[in-house]
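A protein chain is absent from this complex, but the other protein chains hold their places.
Letters A and B name the chains as they come in the text, with residue numbers starting at 1 for each one.
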Amino acid sequence: MLEHLELFFKSIFIDNMVFATFLGMCSYLAVSKKVSTAVGLGAAVIFVLAITVPLNWLLDQYILQPGALSWMGPEYADYDLSFLSFIMFIATIATMVQLVEIVVEKFSPSLYNSLGIFLPLIAVNCAILGGSLFMQSREIETLGLATTYGVGSGIGWFLAILAIAAIREKIRYSNVPPALRGLGITFIITGLMAIGFMSFGGMLTGGDEETKEDTTVEVQVTPTDDNTELANNTKIEE
Amino acid sequence: MEKRTDKNSYTIIFAIGMVIIVGVILSGLFGWTKPMITANEEIEKQQNILYAMGVNNNDDTSAEFVASDKAEALFTENVKEQMVLFSKDGKIEKQMTRQEYMDANNGQEPYLIDVKKQQSNAKKGEARKLPLFIGQNKEGKTVYVAPIYGKGLWDAIWGYVAIDKDMVVQGAYFDHKGETPGLGANIKQRYFMDDFYGEHLLTSNGAFKGITVAKGNADPKNEDKTDNEVDAIAGATITGDGVSAMIKSDLKLYKPYFDNLKKQAN
């Protein structure tokens, strides 16, 4: 349970998709003019991440990893399909996004209209593919943790777009230089927010300096006759 | 009016056709290029190991491998011995020479051992196979090259570290799969790798400490070789931490071997 909680908060704050890894920026910048649309897109991202990360985890574990096919029989154990992971992950994501698009169009045409070109672009929202690829490269161990990671990253992204949308609504009443209005000031504010979010990294590394001395690892060596004999063999002919 | 391409049946047929075409193209291409890619990867591993040993075509600032067509010959020439240690619970259970290992594993060379796989096997409680390559560097000193593997910011990072019998670094090569260009990717730059030269893995009282990639500019010219620290790359904290972590966790396992070596010498 504790590891779930840790991963959850870590993926929201420390590894925030937008502010720490700068993924999903395009839709983040383009759809953050109004809080209401931002909430819609944010929710869609949480939903898609929460589904695709565990799905791709299953794909990775049982099809793509080297040796993952061994459940089909020992003769398949040597197959390595990891070169397909990009395309498989993308196919899963694109299918899910298309599904979301169809559902949103059916139940909320107004949201569908306001999201416009950006709903299809969720598919290439790098945050989504990034989520799956991080899941793969960080070797998340269980399906449960993968789900937690997906939801956590989604919430992190949601939080980011919500925050910038709220700021953008307020900033309209401020006296921003004309040329910076809109996109320009959004870029700069995001940069400042990202600098702020970097301090969350301290949650992970804070106090590291003090404990460093303790991490010295004592390796226990029990010299036995056996070992000495082994060392004998290691001499090189010089 | 419905367009022909909007029909469900057309969509399904199109999708199936697309999957088959792409599948055939990709698997065909993969099958065709696989032997060449494998050969390239093997040569690269040899080049990496040779690089760590100090056999490379470096000029002043560049990190240059030996030419790929000469790698194989140089590898046989310079790597005097390859061996595999079987490590479990911090102890070395047994060890095999290259010939013994190849006889037991269908002729697989020890340098092709997949470190990542060994790490996950070790987690399952199996003994971990630790390859070790022994040869001499340019000064005629015997060096031991060990592979390491870990995680950076985005994806895998790995490397080969050459150490002498006192576990002092004699050369290092790092590489990565997808670290940020200009930041984390600089772990494979000369200035970073060269910093490790001469660094001690042990503390002064002989305990294993590893080498920490440390922030803060206490020693920018890297003159203090016994501080177990090298200077970090600005803006690449997580990649640097990954390097520290893999050095610590993987090279630690070799310590019993060197302890025995020392006992042997006395």
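Here, contacts are C-beta pairs under 8 Å (C-beta built on N, C-alpha and C of every residue); 3 or more make two chains touch, one makes a residue touch a chain.
As a convention for this text, contacts and distances are computed from a predicted model.
Among the names given as "ABC-type polar-amino-acid transporter", "MoxR family ATPase", "Spermidine/putrescine transport system permease protein PotC" or "Na(+)-translocating NADH-quinone reductase subunit D", UniProt records the absent chain under the name "Na(+)-translocating NADH-quinone reductase subunit D".
Within the complete assembly, A:L129 is the residue of A:L59, A:L129 or A:L145 that touches the hidden chain.
Within the complete assembly, A:A91 is the residue of A:V39, A:I63, A:A91 or A:L159 that touches the hidden chain. Contact between chain B and the unshown chain involves residues 3, 5-7, 10-11, 14-15, 18, 22, 25-26, 29-30, 33, 36-37, 40, 43-44, 68, 177-183, 185, 220-221, 234-235. Residues of chain A in touch with the missing chain: 19, 22-27, 29-30, 83, 86-87, 90-91, 93-95, 97-98, 117, 120-121, 123-126, 129-130, 133, 172, 177-188, 190-192, 194-195, 198.
Everything below uses one rule, namely that only the chains that are shown with their structure count from here on.
Of all residues in chain A, only 21, 66, 83-84, 87, 133-134, 137-139, 201, 205, 212, 215-223, 227-228, 230-238 touch chain B in the complex they form.
Residues 22, 26, 30, 80-81, 83, 90-92, 94-95, 97, 117, 120, 134, 142, 151, 153-156, 177, 203, 207-210, 212, 237, 241, 248, 252, 255-257, 259-261, 263-264 of chain B are the ones touching chain A in the complex.
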